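Each chain you see keeps its place in the complex, though not every chain is here.
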Amino acid sequence: MAKTNPGRFFEDYKVGQVIAHAVPRTLSGGERAAYHALYPARHALYSSDEFARASGLSAAPLDDMIAFHTVFGKTVPDVSLNAVANLGYAEGRFLKPVYAGDTLRSESEVIGVKQNSNGKSGVVYVRTRGLNQRDEVVLEYVRWVMVRKRDLDAPAPETVIPELAKVVDPADLAIPEGLDFTNYDFTLSGEPHRWGDYEVGETIDHVDGVTIEEAEHMLATRLWQNTAKVHFDATFRPDGQRLIYGGHVISMARALSFNGLANAQMIVGLNGGAHANPCFSGDTVKAWSEVLDKAETSAPGVGAIRLRLVATKGGEPFALKGEDGKYRPEVLLDLDYWALMPV
Amino acid sequence: MAKTNPGRFFEDYKVGQVIAHAVPRTLSGGERAAYHALYPARHALYSSDEFARASGLSAAPLDDMIAFHTVFGKTVPDVSLNAVANLGYAEGRFLKPVYAGDTLRSESEVIGVKQNSNGKSGVVYVRTRGLNQRDEVVLEYVRWVMVRKRDLDAPAPETVIPELAKVVDPADLAIPEGLDFTNYDFTLSGEPHRWGDYEVGETIDHVDGVTIEEAEHMLATRLWQNTAKVHFDATFRPDGQRLIYGGHVISMARALSFNGLANAQMIVGLNGGAHANPCFSGDTVKAWSEVLDKAETSAPGVGAIRLRLVATKGGEPFALKGEDGKYRPEVLLDLDYWALMPV
């Protein structure tokens, strides 16, 4: 009677199943400090209680990606322990800011399954929700992963592929209660560029780069209680390399994007994302962005901007795919999100 | 008049002497976050205020090993600065949970001394107590170390070897006031296995491994204000290696043991422990456990389980000693402790 968690295999997922993930987590100023040590994060709303209060919030929330990683990390033992690949994200919405003192837990609903033609694995779609101690949903997103079968002879389930929005409708973005950018201080925020200064199609090279160390990505990944072996155990892969958690690259790229997008303060939507190539220790991560869309919001002084955020390890900015339509080898991440900016 | 601390030598210890250790420390959510970044710690009672409250506590305590390391670290300048080896632990009891905001200090009583036959060093036994800001003892343990003599001509003291219990009597374990596991949530805790599901003699391979980096063990060791040169200064040992603090291996193994022992929530007793072989950067630490004993407690829904926790760097699980009766070369740690589980 083995007591360790073998993880779920493809045939264990049934559409409609709801999985409550383990190990709720109370967050504090400690996680915020660790986040600032791990990433060059500087968005003022998340750095200063005073700046957040001047924007109508009660205090500086924890970085949106702290909430995301915390919620995501809890899903790993149930969703991706036997995953071959993390295939995509969709319909992500950040619904409530998370503050120091909040306790988060996660649950996921299986919304689709499709066995691969090779019969050895299949794709599982889950909608994950992060909830706080008041049972309020703080964020939700759809993720799909390729998972191995335990028993190759297990019958293929009926294929269910959920219909997923390519983009979160800006009307569906949740604006934090009370958010007001009419008295926004562009000096304290770090850049003068407002929502009106960005044009759809515009690209921004964020210039700065960070060379990644083993210790750093492991500290980060553990911080979110993400336990996937491949990130920690150098004896796990035949090449002796530890694969860096894709979320580490997301946070690094987002933090680097401050330089040019200092006023894209709050992430409110996650339209899609691909971890195009693996990232390893020693890689120097840089980032560039493209403005994909803009929308007005109902909150005073607040606009929404849709951004493509690309992380690379080398190469020139603004090159995403090759002539074959595939991601270039130096592209690590292609993320599509909505952020809130002062208009 | 040198002002730096030369540390105590063997002949400086007298049975009955009480040493008040320096530098009290106030702990916060920051140390908890750092602990989660350094170790894959996931025991729910220490991760979530809500889970702790549902178990009858006021909030999530700081991990028991945070308390241990903090108390231990303070003893280093007085006890082990000139130590040749950390020989063993006994009679360890965790008496009060430690919470964010508590301030800890340490004191040690010398309870035994025995000069080695070579005349160059001796064994010193101390009983160390950690106290909080209300002067409550939060934990105590006996440790013995081999310490060099300053003056080889100093006379040998009368040998005093304390009589130490091989195991803390379960009747002497301190159960935190109010602890109640009758409404324990096995979904949130991460595993269904309860006290009744474990049998004496049962062994558990915790499966996961972590390859250790220099930066990580130094961050951890400094966090506990442990200042032993050998952990930090690569020029100190002739081989240029930094010896990893044994407590780092304890915390790593304990955190890895979540996978199979997720419900062994609180450490309440430390029966013994040996740092069997040194650990260095680049080693991949894995862990296995053996159930040594079980006992009932007076608290509702709470059982005690006695566990052997073994950390290794390579090799197969469950192999502890060779035919010569000595620890196998890949064994790093052999720890014997009591934990509290839902029955």
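Which chain is which? They are A and B, in the order written, and residues in each are numbered from 1.
Definition applied: a residue touches a chain if its C-beta (ideal position, glycine included) is under 8 Å from a C-beta of that chain, and two chains touch if they have at least 3 such contacts.
What you see is a predicted model, and the numbers here were worked out from it, not measured in a lab.
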Given 2 placed chains, full-complex copy number: 3
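By definition in this document, only the chains that are shown with their structure count from here on.
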Rotation in the CA alignment of chain A with chain B, degrees, nearest 5: 120
Mean-CA-position distance for chain B and chain A (Å): 36
Contact set on chain A toward chain B in their complex: 1-5, 20, 22-26, 28-31, 33-34, 77, 100, 103, 105, 133, 213-216, 218-220, 222-223, 225, 227, 229, 232-236, 242
Chain A-touching residues of chain B, taken from the complex the two chains share: 28-34, 36-42, 44, 47-51, 60, 100, 187-191, 193, 197, 204-211, 213-216, 219, 259-262, 282, 284
